[in-house]
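Starting off with a structure, shown below.
In this view, the complex is presented without one of its protein chains, the others remaining in place.
And then chain A:
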Amino acid sequence: MSVVWEHPATLLHWIDLEVMAEDKVDQDAVAERLEASVLESPKFKRDFQTSQSDQLSKTAEGETVSKKALLGDRTSLVLPKLWKLLPDNVCHTFPQLDIVPKPILKLMRNAESIIVRLKEVTSSEEKKLKHEAEQALTSIQGVLDQTWEQLNTGHWRDVPIVHRHVFSIASLIKILCLLYSQAGGEEMLLRLALKAADMGLLLGAPLPPPNECLDLTIAASLLSTTLAQLVEQSGSEQDPIILDEKQTSQFITGGLSGSPIKELVCPSIERFCTDHFQPKLPVKIKGCMTHWPAYKRWNDIGYLQRVAGARTVPIELGSHYAHSDYSQKLMTIADFIEQHVVGGKLGYLAQHQLFEQVPELRADICEPEYCCLTDDSIHIDEPANDGTDINAWFGPAGTVSPLHFDPKHNLLAQVVGTKRVLLFPPEVSSSLYPHSDRLLSNTARVDPEKPDYDQFPLFKNIAPPIEFSGGSDSGILFGGNKDKLLKLLVI
């Protein structure tokens, strides 16, 4: 698993990245329709069966038991915190609501008023409560599905932001509806609620003041923590996963090999700047990550399971993103680990802003101070300025990113496992045969591991690339916008 910091080279390139990122979200949106992806997961099926048998045993024991279990204990604890995230009257006060089709607004407000009533309900009305929550759940799902259609009409970047605001609000209402609905066991409802929060994070947008307290990152963290406690308590936790040593060390190298990259141990910023950043010379930096909590914690896959296992993320499937078999799928990190990281099926959690989605994992890493350098004027900024994207890359052995360049400078931190990277200087770009269509114009058609010299004869004559091959505790700088690079990854 690795972290990449992308740093803006120039404003122009930064805009390029915006465009790329947006096109990418389109594909996320394609994958969004897979409501069933949680439902179909083996883990979910087990939980569902367990929850059903729970309910059966309850009815067998008689009414007193089921009454007591009106809302799960954990759910009762987390609900007041979730309520704090829903601003009063949000469905009447968010900006530009006049652009939202009236029936969508109406159904959203109805669902909101139903759950507000439910908050005050007494146990004598519990049957009505359950029915109303289920009705509100269906309506709010309709709102989400219809808003999804709005989000996908026309190009993603032309869609008014207000539809994404609606998606965020409706996601929080859906979470509350789910928890009140008792449509299943507590664990299942928490999982579905967490999925709704993640979908809201992926497709929605944060609300401006005065509704900024509607923060789905917090909702997701609350639900994730609650779920983890519940799982721990019920002992239904999955078996710990120990990675086979061979899996992490096995390397398939082929094609051309490069000259080894220069290595430094914790250079000063000044030295890094003058010797590498300014002349755009790649370097491997050792010893600058040992203090990261992630350095120890992420070795244990069980830790990732506990902290983020139930979170839904986009996974790239297929050989690599430029291949015709490429597609994306939304799945939980737990399923991804089970099927891909351990199971060995190709699949890549790639170029995803995981740390914005899961602040618990963000707390495990530290932004290297080398990130404070920028191109336009080499001065020392406050770290973590707006222009830096932090992306996570996580996958099984054999995952490949094709030869490409990024609009921003890259700082790659290999936390767990090993990765091989080939770096070509910008001058040889044309000999790498970039794709002609706009979306893939930053990606080479040559596969340096299996170069087809008949099709790409110019590739034969270029100088060997710089090769980085390494495990954890090494940082590396790429002159992002000009250098071409290849990543070959083993978790």
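Just so we're on the same page, a contact is a pair of C-beta atoms (placed from the backbone, for glycine too) under 8 Å apart; a residue touches a chain by one contact, two chains touch by 3 or more; residues count from 1.
Methods note: contacts and distances are computed from a predicted model.
The complex appears with one chain absent; UniProt names that chain "RCC1 domain-containing protein 1" among the candidates "RCC1 domain-containing protein 1", "SCP2 domain-containing protein", "Signal peptidase complex subunit 1" or "Aspartate aminotransferase".
Only one of A:D145, A:E232, A:E427 or A:D452 touches the absent chain when the whole complex is considered: A:D145.
Considering the full assembly, A:L107 is the residue among A:V78, A:C91, A:L107 or A:L214 that touches the omitted chain. The chain omitted from view is touched by exactly one of A:S76, A:T93, A:S113 or A:T153, namely A:T153. Of the residues in chain A, those that touch the hidden partner chain are 26, 30-31, 33-36, 39-40, 101-103, 106-107, 110, 135, 138-139, 142, 145-146, 149, 152-155, 325, 327-329, 345.
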